[in-house]
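In this view, the complex is presented without one of its protein chains, the others remaining in place.
By letter and in written order, the chains are A, B and C; residue numbering begins at 1 in each of them.
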Amino acid sequence: MTDEERPVPDKFAELRHELAVANRILAHEGVIDAFGHVSIRHPDDPGRYFLSRSRSPELVEPGDILEFDLDSQPVKTPTMQLYAERVIHGEIYKMRPDVVAVCHHHAAAVMPFCISGDPIVPVFHLGAAMGAVVPFWDSRDDFGDTNLLVVKPAEGASLARALGRHSIVLMRRHGATVVGASLRELVFRGIYSCDNAHYLSEAKRLGNFSPLTPGEIEMAQAIYQLPNAQSRAWEYWTTRLAKQDEMPSRATRVVKSVIKKQTAAKPAKKPAKSKGRKRR
Amino acid sequence: MTDEERPVPDKFAELRHELAVANRILAHEGVIDAFGHVSIRHPDDPGRYFLSRSRSPELVEPGDILEFDLDSQPVKTPTMQLYAERVIHGEIYKMRPDVVAVCHHHAAAVMPFCISGDPIVPVFHLGAAMGAVVPFWDSRDDFGDTNLLVVKPAEGASLARALGRHSIVLMRRHGATVVGASLRELVFRGIYSCDNAHYLSEAKRLGNFSPLTPGEIEMAQAIYQLPNAQSRAWEYWTTRLAKQDEMPSRATRVVKSVIKKQTAAKPAKKPAKSKGRKRR
Amino acid sequence: MTDEERPVPDKFAELRHELAVANRILAHEGVIDAFGHVSIRHPDDPGRYFLSRSRSPELVEPGDILEFDLDSQPVKTPTMQLYAERVIHGEIYKMRPDVVAVCHHHAAAVMPFCISGDPIVPVFHLGAAMGAVVPFWDSRDDFGDTNLLVVKPAEGASLARALGRHSIVLMRRHGATVVGASLRELVFRGIYSCDNAHYLSEAKRLGNFSPLTPGEIEMAQAIYQLPNAQSRAWEYWTTRLAKQDEMPSRATRVVKSVIKKQTAAKPAKKPAKSKGRKRR
Partner (left out) sequence: MTDEERPVPDKFAELRHELAVANRILAHEGVIDAFGHVSIRHPDDPGRYFLSRSRSPELVEPGDILEFDLDSQPVKTPTMQLYAERVIHGEIYKMRPDVVAVCHHHAAAVMPFCISGDPIVPVFHLGAAMGAVVPFWDSRDDFGDTNLLVVKPAEGASLARALGRHSIVLMRRHGATVVGASLRELVFRGIYSCDNAHYLSEAKRLGNFSPLTPGEIEMAQAIYQLPNAQSRAWEYWTTRLAKQDEMPSRATRVVKSVIKKQTAAKPAKKPAKSKGRKRR
């Protein structure tokens, strides 16, 4: 085994595993299908985040998780394809220092709202996790006709501005992007915002619906913070994965050979910087 | 093995197992997901009930089942988190001596009605198990803005008053609570009330619907009492669990170590008492 | 092994197996859940039919299949519960000598029509298997308030009259009953009538729908007769069962001990006779 092939200890093994688990939970619980992705900000360096190489979340393994700067450039040149829309993550991390995790998806429950422009509001206690307001973003506003993917940094920054201080932004004719103050909060919010959208859609067809009051939203948003809520839900989702033999493997060492040496100069790493919104 | 660790015989092993099975059936048949809970009144002491520690019903094992008084205080100090909303069970058991089992859930089939305020009525023979009237409860009426959880005894008592003599109460912007004269009746009612809600919703979109007459409801409510109905359905649900390897394990002994000794004084056990409604 | 316990050769082993398979296909493909049943007329004696003892179709084994006369009395006194609504089968077999198989179900796809009274018509080529007309039956018309179950022979006869010469009858606020000239045709019709109902419901919500013309229905009804249609579908459904390990076991011998000897006189077997409609 050459030096290149010898595994290096991975101090972020646990984080990579948890991120792979979060990817798989969101896939298994119907939020993500072939396309979509989930990231987490580097715990020690706010100018970095972790995201899988281009792979469906249902299949993500710890060994797929790569490190990016906030310009969404990989820290080490990868040998595999990257998500075309990774700027969604980088630009949101730039604009929102409070955000620790980001998910982009096209869940069936929210797509009708992304297509119709109907607003989503919290309609049950667990839906309050979304927050009171769910803004829209429409690529046409800033960019006219595009292929609707968020690929350029300017597109990611535009999306991040539409997200603003909120927790979810609906992308017209495309899907949604969710943020969280922790990875587990992101998963909780991703799942229950979809349930909320589905119940809202069904309630609207029955007739009227009465949403939560601002006071109810504010109080119910804190449900996720209850210790038994957090642990119960995480145990539920991970056990359901394990029962289907869908948990990722535990990788404690990153094999050097997945990092390709380049003799040519690497692109300069840009320092993390905030764009647009001031940090709180 | 110390005295603390030695298993004590559990004379309620069969009951704990059946309650764990009921939890798992309601999860497996789509009534309960990560959140929700199922309890049964103590067969010998109407001032006690059995309920799992805070765990998703899909995962509940007999060893998770704890004993509570009707003020929803655990009889022995537990080492694990408890359901925040267990007062739902205790307060209903206080008010309804005929009730032997209680389930709180947020089933997708009923949520649109909880959100819209549209009434649910029985629309097919098995839906008559719900009874003729399904009342609503809205936390705003008695408590203004809350986080919508039923945590305080006064909130549980308010909910129990709204349930009244009925079998199900819909909790606005939250979910539902179902009661039964037996655990198996509770499971039957929980499942078929969801089917009923779904068919009602679909029928309303086609156009008119004709509900059951009071006479039909009264007669069809007794379907569950038919011996072949009871046994057929229970065999169906438990076999479906077993086929998915989802049956709980059989625990005949409760390990003492899950019961934490407290040197400090335990909270006084309050005697079971009725609040509000007179007992029949 | 006593004489009572010695297995007797079962010349209808293959038929019992096929009927168990049909039960399981209809359960597995979403037509039947805990309640519902499937029967086949005796191949040699039109005054008899085969039907399981009271058991959910998903679980039916060849050893559960019992023999009945057309008054729905068991030929041999059973040791197990019987379906309360077996007169549905017997009375239809009396009135329809062309019918070889009968299924009673409460499929989710047809329930909204049973509840709303909206008619079901064929809307795609495979739905033509239902026939041009799907009549309704309402127990109120002949019997006023009941528990909606079809238990008495008079109720079964009333239902059979409403079925008339058609292939499916919708039972208001209850479910549906399907007939077939063969067991496999019954399964095909049961499954595709449900698909048809679902597509009709969805199409009505989009707006107008254009049903099949009488000529199209007549021609498309014959699709099932095409040899590759029959075998392809049956292979599909049985393989799907087998992949889930849901095929019934093969029982070639009926154990005598399931047949309870009675010293008291058995009820006289009534000869098969037609009620109401003249035979073609």
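Definition applied: contacts are C-beta pairs under 8 Å (C-beta built on N, C-alpha and C of every residue); 3 or more make two chains touch, one makes a residue touch a chain.
Bear in mind that the values here come from a model prediction, so they are computed numbers and not experimental data.
Of the chains on view, those touched by the hidden chain across the whole complex are A, C. Annotation: of C:Leu70, C:Ala84 or C:Leu200, C:Leu200 touches the absent chain (contact as defined above). Checked against the full complex, the candidates A:Ala13, A:Val75, A:Val133 or A:Leu148 give a single residue touching the omitted chain, namely A:Leu148. Touching the missing chain, out of A:His166, A:Lys204 or A:Lys243, is residue A:Lys204.
Counting the whole complex, the residues of chain A in touch with the unshown chain are 33-35, 54-56, 58-59, 81-84, 106, 108, 111-118, 140, 144-149, 172-175, 201, 204-205, 245-246. Residues 123-126, 128, 195, 198-200, 202-213, 215-216, 219-220, 222-223, 226-229, 231-233, 235-237, 239-240, 243 of chain C touch the missing chain (whole complex, contact as defined above).
Here, only the chains that are shown with their structure count from here on.
Shown here, the protein chains touch in a chain-like sequence that does not close on itself. The best fit of Cα atoms from chain B onto chain C calls for a rotation angle of 90°, in steps of 5. In this assembly, the C-alpha centroid of chain B lies 35 Å from the C-alpha centroid of chain C.
Each chain gets a centre from the mean of its Cα atoms; for chain A and chain C, those two points are 50 Å apart. Shown for chain B are the residues that touch two or more other chains, namely 204-205.
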